[in-house]
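Working notes for the structure below.
Here the complex is missing a single protein chain, while all its other protein chains stay put.
Every chain is named by a letter (A, B and C) in the order it is written, and numbering of its residues begins at 1.
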């Protein structure tokens, strides 16, 4: 007895150590210099928690390795293969998928504990009743949140990946809001039933089904481009689901770590929303309501019809102006990612640098379709970290730049965000490319970007449009520069 | 039984609520705009925790109000009287005294629980043994830390108050370091004894005595001017003592709150050390070791002999120069506090403002002898909050100021801190008064300040010394200005 | 097929205490950062008042047990209450000084 208690004590102290490693890991992940190390620190914590638990289990029931080890191996191989195979540009959907797995795992843990308890004794109901109503409550919450996280993440994965069962456009059923609230109410009701009749296992299955459906419904109504924020939020949910599973098992490792992820994920969601100038509520309630949801309603929006005339130019002319400049700021956007133009851009910059021209990159926090999208792509192409400028230094640089070269960016350069209170972008901090001496914009047409509104930048006197696919135009520029 | 458990559950949830209020309160205390509210929030938390406990106790044993209520009343009256009577300039010693009370309270709690347990049963030793060695461990820690906090704080109080049994100078016994380490070792030994023989109550009393002595010894070796940092550190200790008492009683309110204070107090100590350019270690080990400990060894220090000649001036001449200025920066220091010149300074500033001259105050973080010393004094005299400049804005202002008027400040204006690597002040951020067009310094002599080193500022071409008591000189200035 | 050991797998109160202690220590560390120097003294005094939480412990020890224990607890209540009441009032007085003049 004494020894057993010491055993639990020791295990829990090691769990606490793991939690402390997670705390340090998360903190270090928030700073560029320490991020990679932070990830390693948190991985060590996870290894510790897993190994401790494994030996605890196997020590008691050695035969359980017969199925535990294969399960671990299966998951380990699957995880490794997925992580190695995925392309850099598919990171967001990968995170979404893995997050979904975390959600369903918490669901399974809660259900497994319930049915284990159920299966143990002839006097089933009494056994579960003994655990008290809080047991049923946390079973219900873990199952519901886990299931919502699972299908929600899978939908987000689908939309980011562009598969056909998950259309990019938001799909709103008639009265969707009420269906969602109805579903949540139903879940609450079923959890209450379970608390009153803890032996009613069919409720657990039914609850799972309803929550799975709700997860789909919550995310299907949101546009594909909002998915990064949705994934961040679902990540927070998966933490809460793990914490609830921790309540079910009375396990502090799960409770502490789950709530850490739950709250820090919420903060991260908030930070990401702010960078996109949207409110957390807007996202929390599943994107239902006000804001225009992405490109779908682009043509319907007022601002989408061109105002004034844009001046067209060619790669040849652009090359001449660029060659004469002494400081060039490249402003990449979603179009560069679509065209996979990052390598061409790197070549282009090298060409200019050979000629003694200073090239920097102005990276807007929400350029592209995921946070850090441009950083990842440019890093992949081998662009040095120190020429990537964040919003503020980039704007300082743009004030004195000779040429701003906008490559497939649109919303993040829209000057209407600064002064036009009627613009949906109003208030979002933007890159002031219009302050550069000359602006070249590479895109295929005058069509709007993600927000679905026209960009007055294109009709300014000092702006020249170079129409075409980003990769093609930049390659042309490189050729022209070589010839000069 | 069920009801009783619900009772403990409810109480613990209310304790948790109190802890949350403390967390918010502490956070709000760190910002000027919210500080007063934060103090109120945390007071509400304390009221909640106390009232809940009171009713829990009285509900079980109503007759205990016969001594509980008088005790509460006594403490309440004493606290109120002390808080109302104390003068603003005596705040630091007041905090030290109260902190000592907190320390002895935790000591008494641990001892009371021990002797309660002891007194309950005939089979004393068995009763205490049952509680396990961790019980004895935490009893020992609570008693030791509580006692050190108590006498340490009382010594700090004495030094700050200037009473004769606590001399301002650091008193170092021969081999003091070893006595201290020996004392700590002795304490550890006695705690171990108690863990092995939990019934050995004499150890508890002996331990108390040794720890009380150690508290005196730790603080007596530190100079009076270092006391604010010592009090901050002892405050952190008193939190840890409360947490240890929490372990003794298995009470989460005490554990959470105590460790909150313990760790946040340590951070605050660290911040204060940084502002004074000293290392935490230097303070943690009781000020033993390297740094010169205050004014005591002033005359012994190399730099204390004047270099070059200082130019003397009079209040009359100073008034003429001041009258011709358009921007004057007042730099208050410890001398202003000693002379109680803050009201005269306020009058002086009003006089200048009447003449259309802009007056601001440059407040160094460690000017005076406690953090915020100058702010408290000037606020008392009615100086508006927005003309008090922190280090950085003050230095920006000094660059363009016509006159810098240094009133009883010394170390915080020493330009040697910027470039003389051999100076004990080297590296401390200072107020660059020497960058002002003209500098007037009001002090009684060329004697050094707290750090015991000479100030090259006084021998600069643009510096004029006005010798005399700060209050008298400033009053003279007011009179001169009225006559102009 | 015995589930009880797992359900009963609660650590001892002491270890739970350590878990709670460590978590609260982290909160304390994160809470305070970049406090302007003029708030150092009020912050110190305010958190000193909070450390008076030991008043709860003193109350809990005061109602039964040995006579000597209750006497100790009596003085514990007196000192802790002085700390709490004095601490909050003094902090409040200090902070009032920093407020705009209309409040005077």
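Just so it is clear, a contact is a pair of C-beta atoms (placed from the backbone, for glycine too) under 8 Å apart; a residue touches a chain by one contact, two chains touch by 3 or more.
In this text the structure is predicted, and so the values were computed from the model without any measurement.
Peer 1: Can you list the shown chains that the hidden chain touches?
Peer 2: Hidden chain, whole complex, touched shown chains: A, B, C.
Peer 1: Please pick, from A:188, A:209 or A:267, the residue that touches the omitted chain in the full complex.
Peer 2: That would be A:267, which touches the missing chain.
Peer 1: Which is it among A:259, A:313 or A:447 that touches the chain not included here?
Peer 2: A:259
Peer 1: Of the residues A:60, A:162, A:185 or A:202, I need the one that contacts the missing chain.
Peer 2: Of the listed residues, the one touching the omitted chain is A:60.
Peer 1: Give the residue, chosen from A:49, A:210 or A:451, that touches the chain omitted from the document.
Peer 2: A:49
Peer 1: Give me the subunit B residues in contact with the hidden chain, please.
Peer 2: On the subunit B side, contact with the omitted chain comes from 4-5, 8-9, 11-13, 16, 20, 23, 60, 116-117, 120, 131, 249-250, 252, 256.
Peer 1: List the subunit A residues touching the unshown chain?
Peer 2: Answer for subunit A: residues 15, 19, 22-23, 25-27, 29-32, 35-36, 38-40, 42-43, 45-46, 49-50, 53-54, 57, 60-61, 64, 67-68, 71-72, 74-76, 78-80, 82-84, 86, 88, 91-92, 94-95, 98-99, 101-102, 104-106, 108-109, 111-120, 132, 134, 138, 228, 231-232, 235, 238-239, 241-243, 245-268, 271-272, 275, 363, 365-366, 370-373, 375-376, 379-380, 382, 384-385, 388, 390 touch the chain left out.
Peer 1: Could you list which residues of subunit C touch the chain missing from the display?
Peer 2: Output for subunit C: 1-3, 6, 10, 13, 16, 19-20, 23-24, 26-27, 30-31, 60, 64-65.
Here is the rule we use: only the chains that are shown with their structure count from here on.
Peer 1: Could you give the separation in Å between the centres of subunit B and subunit C, each centre being the mean of its C-alpha atoms?
Peer 2: 18
Peer 1: Starting from the mean Cα coordinates of subunit A and subunit B, work out the distance between those two points in Å.
Peer 2: Going by mean C-alpha positions, subunit A sits 46 Å from subunit B.
Peer 1: Residues of subunit B that touch two or more other chains: which are they?
Peer 2: none
Peer 1: When you check subunit C against every other chain, which residues touch at least two of them?
Peer 2: Residues 12, 14, 22, 26 of subunit C each touch two or more of the other chains.
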